[in-house]
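Note that this complex is displayed minus one protein chain, with the remaining chains in position.
Order as written gives the chain letters A, B and C; numbering starts at 1 within each chain.
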Amino acid sequence: MTSNQPQLWRRAVAELLGTCLLVAIVVGSGIAAQQLSPGDVGLQLLQNSTATVLGLTVLILMLGPVSGAHFNPVVSLTDWLLGRRSGTGLTLAELGIYVAAQTVGAASGSVVANAMFEVGTSVSTKERVTPGHLLAEVVATAGLILLIFALAATSRGVLAAPAVGAYIGAAYWFTSSTAFANPAVTVGRMFSDTFSGIAPGSVPGFVGAQLIGAAVGLGLLLLLFPYAARTADDVVLPHSSDAAGR
Amino acid sequence: MTSNQPQLWRRAVAELLGTCLLVAIVVGSGIAAQQLSPGDVGLQLLQNSTATVLGLTVLILMLGPVSGAHFNPVVSLTDWLLGRRSGTGLTLAELGIYVAAQTVGAASGSVVANAMFEVGTSVSTKERVTPGHLLAEVVATAGLILLIFALAATSRGVLAAPAVGAYIGAAYWFTSSTAFANPAVTVGRMFSDTFSGIAPGSVPGFVGAQLIGAAVGLGLLLLLFPYAARTADDVVLPHSSDAAGR
Amino acid sequence: MTSNQPQLWRRAVAELLGTCLLVAIVVGSGIAAQQLSPGDVGLQLLQNSTATVLGLTVLILMLGPVSGAHFNPVVSLTDWLLGRRSGTGLTLAELGIYVAAQTVGAASGSVVANAMFEVGTSVSTKERVTPGHLLAEVVATAGLILLIFALAATSRGVLAAPAVGAYIGAAYWFTSSTAFANPAVTVGRMFSDTFSGIAPGSVPGFVGAQLIGAAVGLGLLLLLFPYAARTADDVVLPHSSDAAGR
Partner (left out) sequence: MTSNQPQLWRRAVAELLGTCLLVAIVVGSGIAAQQLSPGDVGLQLLQNSTATVLGLTVLILMLGPVSGAHFNPVVSLTDWLLGRRSGTGLTLAELGIYVAAQTVGAASGSVVANAMFEVGTSVSTKERVTPGHLLAEVVATAGLILLIFALAATSRGVLAAPAVGAYIGAAYWFTSSTAFANPAVTVGRMFSDTFSGIAPGSVPGFVGAQLIGAAVGLGLLLLLFPYAARTADDVVLPHSSDAAGR
C-alpha cells in the first residue's frame, strides 16, 4: 500500500469502467457475430473471441496504472489472500469496494452493448450448467489465477496485458464453457438475451466453479512459485506509471 | 514544441500519407473481402478488421517519429486542448494543417483503393445513421481518446501502435457502427461505394457523435489521470526517434 | 546448472502441467471447432491453430521461469546434447525425468479435454502417416529446434514465448501434417478420438520423423550459429525470473 497509489475512488471508477467495457466487448461482439454470420456458430465464436483478445489486452494496458485492472472478483480476492501473508495487497474494505464496482460495471456493460445494437435489455434464457462446463470453469479460472500471479511473482507484470488477453482467447476454445472465469462478468452477462448471455439459474454453478478454480490456481501457484506471496504485491497493485498492472 | 521536431511540412506529408494508407487499408480490404467471401458478411468484417489491426499498427510505428501519427482530427484536437493548459502541444495553426492533411489524405486513400481494385470512384450510397450507431460512435471515440492519452500520461507511448491497432480491431466488433471513430476517415470513406463506404448524408451525424465521444473521453481521462495535461505532450508529439508516437 | 534453479521436482511438475495444458488446448479447441463449425474443415483448423498460438505462448511465459518450459522431448534432448559440449544443460537423469513428465502430462491433457467436453476417452482411429506427412514432420521439427536454439544462442530467449507460439501457428498450415513436431504431444493425442487425435499406428512414424527433424535442426543451428553450443544454456535452463525461458 504505497502512498503514491491513486485515491480509492479513482481506483473504483477504473474497475467499474474497465469491467463495463469488458462486458460490452464480450456481449457486443457476440451480438455482431450472431447478426453477421448467422450460418456458423464456430465462426461467431471466432469473431467473439478475437474481439475479446484484443479488447481485454487494451483495457488492462489502459487502466492498469489506476487500479491494477483486476476487472474480476477472484483476482481481487486472491490479491487480498496473498497480501494478508505479507501485510500488503488489498485490504478487506478495498476488496469489497473492488468487487462491488466490478459487479455494477459488468451489469452496465450489457446495458451499453444492448443499447448500441438496439436490442432490449432482458434477462438471458441461455442455460449453461453441465458437468463438463463446470469442470471447464474450474480449469479456466485456475489457469487464469496461476498466470496472473506467476507473472507478478517473477516481476513480469508488464506482460500481463497481452498474456491475459491471449489466455482468455485460447480458453474460449479449449474449454467447453467458453471460459467465463470471472464472477462479475458472469453476473453481467445475465443482462443480455443474446449470444454471450447466461441464464440466472446457471450463475451460481458457474461462480461456484470459478471460486474452486481460483483455489486450485492459488495452490498451484504456491507449489510452483513458493516465493509468490512475498512478491505479488509489487505488480498486482499499481504503484508507478510503468508498472502497467495486469 | 522542441526544436528537434521535423519541419511542419514533413509532418503534414506524414499525416497525409498515413491517413491515405489507413483509408486504403480499410476500403481496400473491404473490397477484397466483399469479392472473395460473398456469402458471409461476418467473415467479410473479420477479414476487414484483421487487415486494419495489422495495418494501423504498422502505420503508427512507421510514421510516429515524423508527425506523431495522429491520422485523426479528434486526436489532434485533443492534443491541442491538452497542450493549451501546459503551453505545449499543437498550436492552432498546426492543428488546422494537420486536419487538412488528414482529410485530403483520407479522400485520396479511397481513390487509391478503388484504383487498385479497378472499381470506379463514386460516392457511397450506404446510409449508416441509426440511434444505436451514433451511440456506438460516441463509445468508440471516447475509448480511443482515453486509450491514447492514458498511454501518453503514463509514459507508455511506445505501446500506442499495437494498442491503438488492437483497440480498433475490437471496436469493429463490439460497436454496432464498426467504429469509424475518426472524422477524416469518415469523410474519406464517402468516396468508395463499396463495403466500407458511408453515404454523405450519414457523415455529419457520425462526425458529431465522434466529437461528443472525444469530449467524453477527455473527461474520463482527466478524472482517472488528473496529471494527464502535464504529461501528454511528452509522447503525442514526436521529439526523438525512440518516442514512436502513436 | 546454477544453484538458484528451482528444485527438480518443481521443474518436473511444471513440465507435466505445461504439457498437460498444451495438449488440453490442442485437443479441446479441436473438439470445440468440430462441434461448432461442422461444415468447413479449414475453418476448424483455423480455430484450432489460433487457440494453440495464443495458449502455447501463454504456457511458455507462465512456466518458463520454473522449468524452461520445454514441453517437448526433442527440445530437452537437444538441450542435453548441446549442454554436453559445454558441461552445462540437462543431465541425462534430468532428461529422463523431463521426458517422463512431458509424456504423462500429454496423455492427461487429452483426458482433461475429453472430460470438459464430455467426450469419452478412447484411442484415436485417425491414421496420419503418409510420405508427405512424414516429410512435413521433419521440416516442422527442424524449424522448431533451429528457432528455439537460435534465440538462445543470440540471447533473445525472452522472445521465445511469442516466437514459438507463432511458429507453431504457421506450421499448422504450411506443413501437410499440421505440425505435431513433439513426441510427447504425439503420444498424448492418441487418447482422444476427435479432431486432433492420432491413431497409435501412426505414432512411431511421426516420432521417428520428429527425431530426424531435430537432428536436421541441430545441424542447421551449428552451421548458422557456430557459437550456439557455448551459449544455449544461458536461456534454455531457467536461472532467474527474467529469463522467461522458452
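The definition used in the following text is that contacts are C-beta pairs under 8 Å (C-beta built on N, C-alpha and C of every residue); 3 or more make two chains touch, one makes a residue touch a chain.
All values reported here derive from a predicted model rather than from experimental measurement.
The missing chain, though absent from the view, touches B, C when the full complex is examined.
Touching the missing chain, out of B:Ala24, B:Ala214 or B:Ala229, is residue B:Ala24.
Contact residues of chain B toward the unshown chain are 6, 10, 13-14, 17, 21, 24-29, 31-33, 35-37, 39-40, 43-44, 46-48, 50-52, 54-55, 57-58, 61-63, 65-66, 112-113, 115-118, 241-242, 244. Hidden from this view is one chain, which touches chain C at 40-43, 45-46, 49-50, 53, 130-133, 135-136, 139, 143, 146-147, 150-151, 153-156, 159, 163, 166-167, 169-177, 220, 223-225.
One rule holds in what follows: only the chains that are shown with their structure count from here on.
Taking shared numbers over all numbers used, the chain A to chain B interface scores under half, which places it in the different class.
Seen as a C-alpha superposition, chain A sits on chain C after a turn of 90°, to the nearest 5. Chain geometry summary: the mean Cα position of chain A and that of chain B are 28 Å apart.
Across the assembly, chain A contributes 40, 43, 46, 50 as residues in contact with two or more other chains.
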